[in-house]
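The block underneath contains the structure these notes are about, expressed in structure tokens.
Here is chain A:
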Amino acid sequence: MQMNDNTFRPKIVAFCCNWCSYAGADLAGTNRLNYPADVKIIRVPCSCRVNPTFVLRAFGRGADGVIICGCHPGDCHYTSGNYYARRRMTLLFSMLDYLGIERERTRVEWVSAAEGAKFAQTMNSFVETVTKLGKNKRLEDLRCKK
Partner candidate 1 sequence: MIEETLIPKLGVVTDIRIDTPDVKTFRVVGLDGEKPFIHVPGQCAMLSIPGVGEAMFSITSSPTNEEFMEFSIKKCGCLTEWLHKMDVGQEICIRGPYGNAFPVESDFKGRDLLFIAGGIGLAPLRSVINYCRDKRENYGHIDIVYGSRSKDDLVDYREIIDEWCADKDINVYLTIDREQEGWDGHVGFVPNYVKELDFKPTSTAVVCGPPIMIKFTLAGLIELGFDKSQVFTTMEMRMKCGVGKCGRCNIGNKYVCKDGPVFRCDQLDELPNEY
Partner candidate 2 sequence: MQKVMIERAAELLSSGKVNRVLGWRAGLFAHDNTPSVFTDAADLQANFVYNEFCGANLSKYLVKESDKEGTVAVFLKPCDTYSFNQLIAEHKIKRDNVYAIGVQCNGMKDVNDREKLEERCASCKSRKHVAYDELIGESGEILDSNRFDMVEKLENMTSEERFEFWRGELSRCVRCNACRNVCPACTCEKCIFDNPDSGSANKAPADPFEENLFHIIRAFHVAGRCTDCGECSRVCPENIPLHLLNRKFIKDINELYGEYQAGETVNERGPLVNYTQGDAEPSVVYERGNS
């Protein structure tokens, strides 16, 4: 969000699996646990639905950080989805790091439906980290700049 004062606010896209992390985010809400409004959640059925293209797309369109949340390994609603997501995202993030994109802009976190507090805390720390990094310049699509 663009605040009136000129302090930088990051754009954060969070992909949350429907069964655990989205519910975890809801629980954070129910418990009125604060985290910055910079985080916007996209609901996906499972963390394994997150295509690397989505992550890159987000960065291209001006996101400053992308976080993927899923069920804890072993707890996937679909038994194995998060295991695949874990491999994919590990490799993708490692590749982004390799290309010199700040590694702290990406994160995977396992948040169960019961972990509202963890969700809020994760988002707080992620937003803080990304805010420190500042604007994503290395992986943004210049054409999409305003």
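Regarding candidate selection, all candidates are chains of the complex that A comes from, given by their letters.
One rule holds for everything that comes next: a contact is a pair of C-beta atoms (placed from the backbone, for glycine too) under 8 Å apart; a residue touches a chain by one contact, two chains touch by 3 or more; residues count from 1.
Small disclaimer: the values here were computed from a predicted structure and weren't measured.
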Of the listed candidates 1 or 2, the one touching chain A in this complex: 2
Chain A to candidate 2 touching residues, read off their complex: 52-53, 56-57, 59-60, 73-74, 80, 83-84, 86-104, 106-108, 138-143
